[in-house]
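Of the protein chains in this complex, one is absent; all others appear in place.
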Amino acid sequence: MSDLLGVAVLGAGHMGADHVRRLDRVVNGARVAAVADPDAARAREAVAGIEGASVHTETEAALDAPGVAAVLIASPGPAHEEALLAAFARELPVLCEKPMVPDAAGALRVVEAEARLGRRLAQIGFMRRYDAEYRGLKTLLDDGRLGRPLMLHCVHRNVSSPPDFTSAMLIDSSVSHEIDAARWLLGQELTAVSVLRPRPSGGAPAGLLDPQFVVFESEGGALVDVEVFVNCGFGYQVRCEAVCERGSARIGDERGPLVTTAGTAGSEVPQDYLVRFADAYDREVQAWVDATRRGRVTGPSAYDGYAASAVAEAGVTALETGRRVSVDLAPRPDPYPPAGR
Amino acid sequence: MSDLLGVAVLGAGHMGADHVRRLDRVVNGARVAAVADPDAARAREAVAGIEGASVHTETEAALDAPGVAAVLIASPGPAHEEALLAAFARELPVLCEKPMVPDAAGALRVVEAEARLGRRLAQIGFMRRYDAEYRGLKTLLDDGRLGRPLMLHCVHRNVSSPPDFTSAMLIDSSVSHEIDAARWLLGQELTAVSVLRPRPSGGAPAGLLDPQFVVFESEGGALVDVEVFVNCGFGYQVRCEAVCERGSARIGDERGPLVTTAGTAGSEVPQDYLVRFADAYDREVQAWVDATRRGRVTGPSAYDGYAASAVAEAGVTALETGRRVSVDLAPRPDPYPPAGR
Amino acid sequence: MSDLLGVAVLGAGHMGADHVRRLDRVVNGARVAAVADPDAARAREAVAGIEGASVHTETEAALDAPGVAAVLIASPGPAHEEALLAAFARELPVLCEKPMVPDAAGALRVVEAEARLGRRLAQIGFMRRYDAEYRGLKTLLDDGRLGRPLMLHCVHRNVSSPPDFTSAMLIDSSVSHEIDAARWLLGQELTAVSVLRPRPSGGAPAGLLDPQFVVFESEGGALVDVEVFVNCGFGYQVRCEAVCERGSARIGDERGPLVTTAGTAGSEVPQDYLVRFADAYDREVQAWVDATRRGRVTGPSAYDGYAASAVAEAGVTALETGRRVSVDLAPRPDPYPPAGR
Partner (left out) sequence: MSDLLGVAVLGAGHMGADHVRRLDRVVNGARVAAVADPDAARAREAVAGIEGASVHTETEAALDAPGVAAVLIASPGPAHEEALLAAFARELPVLCEKPMVPDAAGALRVVEAEARLGRRLAQIGFMRRYDAEYRGLKTLLDDGRLGRPLMLHCVHRNVSSPPDFTSAMLIDSSVSHEIDAARWLLGQELTAVSVLRPRPSGGAPAGLLDPQFVVFESEGGALVDVEVFVNCGFGYQVRCEAVCERGSARIGDERGPLVTTAGTAGSEVPQDYLVRFADAYDREVQAWVDATRRGRVTGPSAYDGYAASAVAEAGVTALETGRRVSVDLAPRPDPYPPAGR
């Protein structure tokens, strides 16, 4: 245990700083070896009190810093492609936050670069795969007792959207989680997408098409419908019901104490994804550290990251045109497992 | 109370016989005065032990029988138009099982005939409006605390479909309940419909497109999605979640004792709509008897029956063509309240 | 159906007036033939608009009024013994609200009087036996799949107690429902009782021992614990969990729409027993009318009424002495079924 995995964290914003804290204080077997952020003060603040962590403003400098044996990318999405290629060039294992690369073309370049190495180096940060409820659902679907999945009914609600959130981002930022979860749960690629647009909520900023109702079709003939509503006002809710040939299974109903007071019996709804998925982030990073220390790469692959971007791109086109749009995926190179593994 | 309402029941099949029993033993203030069925033996059997109920093979004879002051139509759908017109000719109040008239053109003729009378005589048997859960949801939506409804997510599952059930019947027989419920809950007409067809379940009869996923649009810009799955095998489930601007409300989760045994904690799922909606049928007929004895007509109107048929017809076209189909409703004549009343 | 059962209702207070309305407008096969109340104005008001119902200030006059074939006793408890004996003298079938007779000695006199008739005439108003949830639980316990019941955990909460409610009334008025329910569910007599007194809630009137925790022992060695809390402030809740050798079953969790808004997902808690048990009262009176018209007496017997009074009396002694108190029941005469039938 003395050989802790030295990690370079790229990006010291909200998510990056949280991962620094997680590596330093929560997960077992790792240490923060370097942090890079264009804003050096922000990087310094993130590592305050952490012994042996160097601070950088350039990605490459951080990757080359002493003690760095792995990389966690938490910089803004547009910076990911370059960072991933730099990590690949050094054969460093990577955990890259989603979206891997926002546009499908760039994402495909990453896949091709990794495929040229002949082995996987990157795990993509689709943290729902590490959530206890999602894992329970996946286990149920895989053991076959409910039969083949026919439909997934999904709900994705946020209290309110960040400033400058666009109608396209409901799909390529929010629904991208459901895109990955559906591919993983079904073990199938998504092949087409339609977007329905109810009249926007009065609670949404002017001009934002919120909520939206997105319907995906899978290669095996399953449907995946997603209500995405990012200004619902009442809570952060993520639900999924898998309807199968011999039964259904639903996750995402509220938990926590059942409180009865003043004429209502109910449970609190979390207000934030960092609350709802706190354990999933911890498990995700722990699993990455554990695998990396054993010389393995597991979890969502770069091809999963590419597929999410490609399906989301088709979804945005469907939103803009009002039409059903087919998804054309590049073939999956050798080192990558099929959807659902 | 000595002046019990004498009711002629048309049709002595499964549903007709059940209504005879209900009028005779459950509801207050009514009595069975006559029963008509082409199969006289079946009619006789339905009224066995009921004093003062005459038996007929012809609709007109039953309507003209002594003591008949109101009509309950429970014959097969294709016989409804003629029966309704005969009741209208005698100015008899009617409770007519759904579908009012299976085809929109015939349904419109009934509306026009009743409109010519200048007053309503018919209540249509959309019993969900009398279910305690649906009424609770309607009250919630109408009191405005949750804001404007944006989407209804509906589920309609049967254990298995009757013999000779066709792909179109998933819409015009099963989903017709959701069509009426959506119009009533939203207080809006449905204006377009699309049908998505997942790969059929292995549990469905060969050739039957089961399940289907139907999406309606309303005049106010709300979406209504319906999973209809009539060979799900595991139970009879009817659920509805209304997603509004400031909250959501869901009905249809299982009730009844929470039983924990052998590693599972759960509740029984009803296997049959007569179990799930037993109280709703009782309340529906009681409400009809009560109103009729006071000289009033309340509940779902003939126009509601027409609208359900017209929307369902558009749905069947959408299923067959794979396209989004607009609904063209004839204008609502004077005596009829708007959707949702 | 022309021979409606003519019922004399004794007592035109809150509960009596509600039963008059129920007989007149809800249940099938009965009519209100007479109403008696010492306050004639109150009796007249209760039957306003009901044809053929005579009004009386004396019990005997009402029982002898034309058309009276059965009696529903809803007068205050202390008047029940005389009314029951008067009904027995006329061989009139009776539905008597609980408590049958408040004191065990008087209740035993009623049992003995009815036993001398050699047949049952009285049904006692323990309406929970007609509640859908309780019936579901009873069915589960009787079918044996969960094994022998070992414990019943019961909760009985009211928003607030009426004026002049005493500490003893938590047991002999409120818990008397659980006493009957436990005897019925277990099919066993209760043989001893202890009462624990937590420090009273600040929400209870000064001097009232509220809540209390009552523990009964049954002849078969089962325990029945009851939290009774009549000034809980937050709702009317009645729950029961039966813990058996191979499983447990719980009733009484909140139902109705699951509403999510403003950070909470929950259901409304009823505020009143007339809301929670509305259907049970309807079914109880309908069952009584149906049985009476067929010449039968079913439901809770006078011996059940006596046993409830005797156990409650022991409970009050246990409350006052702080000791475990044994219950001494007089033997069950011939016409009466054992507990649980």
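Letters A, B and C mark the chains in the order given here, with residues in each chain numbered from 1 onward.
Quick note on the criterion: a residue touches a chain if its C-beta (ideal position, glycine included) is under 8 Å from a C-beta of that chain, and two chains touch if they have at least 3 such contacts.
These numbers come from a predicted model, not from an experiment.
Contacts of the undrawn chain with the visible chains, over the full complex, involve A, B, C. Only one of A:42, A:148 or A:250 touches the absent chain when the whole complex is considered: A:250. Only one residue in the set A:48, A:206 or A:262 touches the chain that does not appear here, and it is A:262. The chain not shown here is touched by just one of C:211, C:257 or C:270, and that residue is C:211. Against the chain not displayed here, subunit C makes contact via residues 147-148, 150-151, 153, 196, 198-199, 201-203, 211, 213, 215, 217, 220-223, 225, 227, 229, 232-234, 243, 245-248. On the side of subunit A, touch with the chain left out of the figure occurs at residues 1-2, 4, 24-29, 31-32, 50-52, 133, 136-137, 140, 145-146, 246-251, 253, 255-262, 279, 286, 290. Counting over the whole complex, subunit B has residues 233-235, 237, 253-254, 259-269, 271 touching the chain that is not drawn.
Methods note: only the chains that are shown with their structure count from here on.
Of all residue numbers used at the contact between subunit B and subunit C, over half are used by both chains, marking a mostly same-residue interface.
Mean C-alpha position of subunit A lies 57 Å from that of subunit C. Remark: subunit A and subunit B have CA centroids separated by 44 Å (rounded to whole angstrom). Subunit B and subunit C have Cα centroids lying 37 Å from one another.
In subunit C, the residues touching two or more other chains are 253, 259-262.
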